[in-house]
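With one protein chain removed, the remaining protein chains of the complex are shown where they sit.
Presenting chain A:
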Amino acid sequence: MADINTSSSSAVAEAASFLTPLNILLIAILAISMYYRLKPQPTPTLPAPTAPTVFQTFTPPTLLPFDGRNNAPVYLAVRGRVFDVTPGKNFYGPNGPYANFAGRDASRGLASGSFDEDMLTKNLQGPLDTLTDLDDEQLEALRGWEERFSEKYLVVGKLVPVGSEEAQEAQKA
């Protein structure tokens, strides 16, 4: 009788020694580390990039607002192609040395190497500058500028005169 009591009490004592406070602490540490390791991890993502610019058909009046003021991007047009020159805002933006080109057709100015006001077309509602009276040297210079622009800046649109078919189509869309 007494033997059974002592054996059962020793069994109880054995069981009790497993659940000492120290053991419980270690079991808790194990459980928590297992939880954190096996928890499903969210996959890493990169922040969304800026949406691509939509290619637009510009007319001289609609191109004018894009001269860098009020956080607008800086665009300029060379031979019908509109370049986004916002990376070169220091030059082409407001208070820059070439600020006259911003939002305008810069072909003649680039061909002649001049930033004067009279290189830009005065009448925005009229036809575009045809550049027929430029000599070979100026055309060569213009081609060089155009190549540099296409390597450095992004083409975001094309420039057409007011009232042309393309302008009307673009307006409809």
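One rule holds in what follows: contacts are C-beta pairs under 8 Å (C-beta built on N, C-alpha and C of every residue); 3 or more make two chains touch, one makes a residue touch a chain; residues count from 1.
The working rule: contacts and distances are computed from a predicted model.
Chain not shown in the complex: UniProt lists it as "AMP-dependent synthetase/ligase domain-containing protein", one of "Glutathione reductase", "AMP-dependent synthetase/ligase domain-containing protein", "Translation initiation factor eIF2B subunit beta" or "Auxin-responsive protein".
Residue-wise, the contact with the chain that is not shown comes from A:T20, picked out of A:T20, A:S114 or A:Q168. By the touch criterion stated above, the residues of chain A touching the omitted chain are 17-18, 20-23, 26-27, 29-30, 33-34, 37, 43-46, 48-49, 51-56, 154-156, 173.
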